[in-house]
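A single protein chain has been removed from this complex, and every other one stays in its place.
Each chain carries a letter (A and B) given by its place in the written order, and its residues are counted from 1.
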Amino acid sequence: MTPPDRRAERAAAKRRKDRRTAAIAAVSTILVLGGLVALVLTSPGWPDVRETFFDADYFAETFPDIARAFWLDIRVFVVVEIAVLILGLGLALTRTSSSPGLFPLRLLAAVYTDLFRGVPVILVVYLMGFGIPALGVNVEAVILGGIGLTLCYTAYVAEVYRAGLKSVRPTQREAALAVGLNERQAMRHVVLPQAVRNVGPPLLNDFISLQKDVALLAIIGVTGEAFREAQIFASTDFDYTPLLGAALLYLAVTVPMARLLDVWERRQDR
Amino acid sequence: MSEPVIEIKGVTKSFGEMEVLKGIDLTVHEHEAVALIGASGSGKSTLLRCIDLLEEIDDGDIFLDGEVITDPSVDPVGVRRRLGVVFQAYNLFPHLRVLDNVTLGITRAHGVDRAKAEGQAREILTRFGLGGREDEKPSRLSGGQQQRVAIARAFATRPRAMLLDEVTSALDPELVGEVLSAVRDLKSEGVTMVIATHEMGFAREVADTVGYLHEGRLVEIGPPEQVLEEPQRPETQRFLRRLLEARRV
Partner (left out) sequence: MPRTRPAFIVLLLVALAALLAACGDDDSTTDSGSTETVSLDDCTPDQLETLTADTLTIGTDKPAFPPYFEDNDPTNGKGFESAVAYAIADTLGFSEDQVEWVVVPFNSSYAPGPKDFDFDVNQISITEKRAQAVDFSSPYYTADQAVVALSDSDAAGATSLADLADSDIGVQIGTTSLEAVEASIEPNAEPQVFDTSNDVVSALKNGQVDAVVVDTPTALYLTAVQVPEGEIVGEFPAPGGDEWGALLGKDSALTPCVSAAVDELKSSGELDKIQEQWINAGGGVATLE
């Protein structure tokens, strides 16, 4: 046993070292951030930029409309997310099945995945928004855009699920069968729960991405959406500040999701 | 001896080019404990997996309580519900509590209601010395404890027979004893068992019959005093001698 005064001495030295490290970190952070801010504030174009991007009065004037429009973003996000979670699972299960009868379906699933992972989301949304009506189908732009997002994200999420399913050892399925479960029960109670836990972080990542991509609906003329509202204000009044408002709203949703991700990851490691 | 529970007739199994089982004949009677010994790769695990229909046999038949189970028309799920398997690597469900590991089979496969199932599960766990640990996740338990949970899980469904595949081979030596103790307990209950094992002393103690598997064939089979102490076949003799040299016996 180390003598008590030696221990106290070591503890004190450690505290001193920690304090010094924290102080250096704080000072350097302030210096760098402060330096950047100073750089921006003293640049010659700053007053104009401030008026065009950080116009407080205009922000206050436009924010309520943008916030109201953001409600559409949230609704689209929730509906698409639920659809993607379900369809993505279906797609993943189809691709990982081994029964010979499902071969044509498996092939189709593989083609689908390649197609919708390979084309930019904005393109799919655009094609849905302008192409489908051209075929004579009369559906609201919001729905077309939502379908476009669903098509793309189902492909991404299916791949994440697949990775998750692969990450569960085959012996788990065997143990489930050995206990008397049938294949469906084994998947539902043993394999799938583990698969989802294993890929929770990438899944959540895709959802943060989806939330942001709802903004793409703007290009097919969906009004009443936050980014679009902000764009309309900006080009009508030549003032970009509303876009900042829209950005803050997006952050308000994505940042908590990212923190949730951290919590989940920490719990996994335990 | 009593009625046969498991009958294996002329079973062969190959993995690609490799022949693992080259024609096995074996009968396991009610309450009998059959120990299978043999070198790694001799086919012990494969045979057990074939009995539980986790592998498809190439030729021959396997019967459970007189009914053929290896026919393609037979539903494997029903067969597996009547057998219990304990794996070398325990294979517990890591996302479920110990208690739920044991109840999953009883509730989902046998339709017992949750409350009753939990009661049964607690009883069995206590019996195997795991009382008080039901709410923990498997990762918190030692290897020996996890294997005992695995035994409880297989036993909870009151199978017609239990298949134990090298259940102590993955354990640290000091943990082996508690697991063997649990198996001894099963034996005293009269559970029909097929035990693949390296533990010769244990085989001698618990088994009614010992079979030596040599390169896919059941080369010698008989009571433990014979097979383990006075083996008739040269292959068996060579195997045991090697083991003696490795001070396993």
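Criterion: a residue touches a chain if its C-beta (ideal position, glycine included) is under 8 Å from a C-beta of that chain, and two chains touch if they have at least 3 such contacts.
Nothing here was measured: the structure is a model prediction, and the numbers come from that model.
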{"item": "Contact list for the unshown chain, restricted to visible chains", "value": "A"}
{"item": "Options A:Ala109, A:Ala141 or A:Val214, residue touching the unrepresented chain", "value": "A:Ala141"}
{"item": "Hidden-chain contact residue, picked from the options A:Ala23, A:Val37 or A:Ile82", "value": "A:Val37"}
{"item": "Residue ranges of chain A at the interface with the undisplayed chain", "value": "22, 29, 33, 37, 45, 47-59, 129-130, 133-134, 136, 138, 141, 218-219, 221-224, 228, 231-232, 235-241, 244, 248, 251, 255, 259, 262"}
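Everything below uses one rule, namely that only the chains that are shown with their structure count from here on.
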{"item": "Chain B-touching residues of chain A, taken from the complex the two chains share", "value": "171-172, 174-182, 185, 189-190, 193-194, 197"}
{"item": "Of all residues in chain B, those that touch chain A in their complex", "value": "52, 54, 76-77, 80-81, 83-85, 87, 89, 91-95, 104-105, 108-110, 153-154, 157"}
